[in-house]
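Below you'll find the structure, written out as structure tokens, and then a few comments.
Every protein chain but one is kept in place in this view of the complex.
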Amino acid sequence: MGKIFFYAALALVVVSGLIFAPAEAKLAIHPMDQFQVSALFGDHISWYTPTNVTLWMALAVAAVFALLVLGSSRRAIVPGRAQSVAELAYGFIYKMVEDVAGKDGVKFFPYIMTLFMFIVMANFLGLIPGSFTTTSHIAVTAVLAALVFFTVTIVGFVKNGVGFLGLFWVSSAPLALRPILAIIELISYFVRPVSHSIRLAGNVMAGHAVLKVFAGFAAALGMFSFLPIFAITAVYALEVLVAFIQAYVFTILTCVYLKDALHPSH
Amino acid sequence: MEGDIAQLGQFVGAGLAAIGSGAAAIGVGHVAGNFLAGALRNPSAAAGQTATLFIGIAFAEALGIFSFLVALLLMFAV
Partner (left out) sequence: MASNTQEAAHGGGSAMPQLDFSTFGNQIFWLVVALVVIYLILSRIALPRIASVLAERQGTITNDLAAAEDLKAKAVEAENAYNKALADARAEAQRIAAETRAEIQAGLDEAIAKADEQISAKAAESEKAIAEIKAGALESVKAVATDTADALVTALGGTADADAIASAVAERTKG
């Protein structure tokens, strides 16, 4: 039965490629157009204008609300589907915070959960064809990473005072090496928010750009358009995985940085 | 085929920068492969180290993303 559907879908793709092939096949690839920020009404974009960023962030908020609030509204002892997913997400992040950042990191759990839910929902919503991916923008991920960076730095100094600088003074190394190591540690500390933000935006951007490039091939290849379409299917599956993995990586790195702030001893 | 020498340099530079993505792929493969080798030797300890695996992959991948970004910057922003 599954085989029949598979071959039917295959035939459909090939035939539709034949029918809808553009009369004039040409290679027109605009992989970056999908990231264009545009105002929903009018042309001018100022800081408060509702744009497609607003729309898709609002949808991400709505998705978080639907999953975590509406999904758990029945408060069932034996959970339904949505409630199971909500509890799974809760347990997943809670355990991560507890394991990586330690017991005293648990009070940052709502904050970390906020970051995770926003990123994962924005990534998944961005995978809807024709949508806009807010997390593909460096402006967005840089703010997320900067929030983490400043939180971690402030928490580190508030918790440990000057002792937080012990993070850069590797007491297990020979004394002569310590100043050099301190400089390296300092640089790596300040590179953290950069890599933290670029990783997320770069992964999402690269995946979506690759999809668009393959789509451009499909438009150019005429009756052989089904080949890039299969490639798109495979890359799309990978992107679904990446969407989750990158949210996970962003969150777990936040936990690791938080652990450094709470227990700076090397 | 028209264009100036600066554009040529831009595109060649972007292509060279993209090599870094391949290097990052080698690094990620190394991390994952070594994790798998270790996990097969001691499967009971593997479950506790998946977080470390992802952190390692993320660090290796970040550098590849940097080179990808450099390529993009050369292509579109310079």
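The first chain written gets the first letter, and so on, giving A and B; residue counts start at 1 in each chain.
Here is the rule we go by: contacts are C-beta pairs under 8 Å (C-beta built on N, C-alpha and C of every residue); 3 or more make two chains touch, one makes a residue touch a chain.
From a predicted model like this one, the values you see are computed outputs, not experimental measurements.
Student: Where the complex has a chain not shown, which of A:M32, A:V194 or A:V240 is the residue touching it?
Tutor: Checking each option in A:M32, A:V194 or A:V240, the one touching the absent chain turns out to be A:M32.
Student: Can you tell me which of A:V61, A:L127, A:V170 or A:V194 touches the chain that was removed from the display?
Tutor: The missing chain is touched by A:V61.
Student: Even though one chain is hidden, which residues of subunit A still touch it in the full complex?
Tutor: Counting only subunit A, the missing chain is touched by 27-33, 35-37, 45-49, 51, 53-54, 57-58, 60-61, 64-65, 68-69, 72, 75-77, 79, 83, 86-87, 90-91, 109-111, 113-115, 117-118, 134, 136-140, 143-144, 147, 201, 205.
Student: By the contact definition given up top, give the residues of subunit B that touch the hidden chain.
Tutor: Counting over the whole complex, subunit B touches the hidden chain at residues 7, 10, 72-73, 75-78.
FYI, only the chains that are shown with their structure count from here on.
Student: Hey, how far is the Cα centre of subunit A from the one of subunit B, in Å?
Tutor: So the centroids are 17 Å from each other.
Student: Can you list the subunit A residues touching subunit B in their complex?
Tutor: Spelled out, the residues of subunit A in touch with subunit B are 32, 96, 99-100, 195, 198-199, 202-203, 205-206, 245, 248-249, 252-253, 256.
Student: Which of the residues in subunit B come into contact with subunit A in the complex?
Tutor: Subunit B reaches subunit A through residues 51, 54-55, 57-59, 61-62, 65-66, 68-69, 72, 76.
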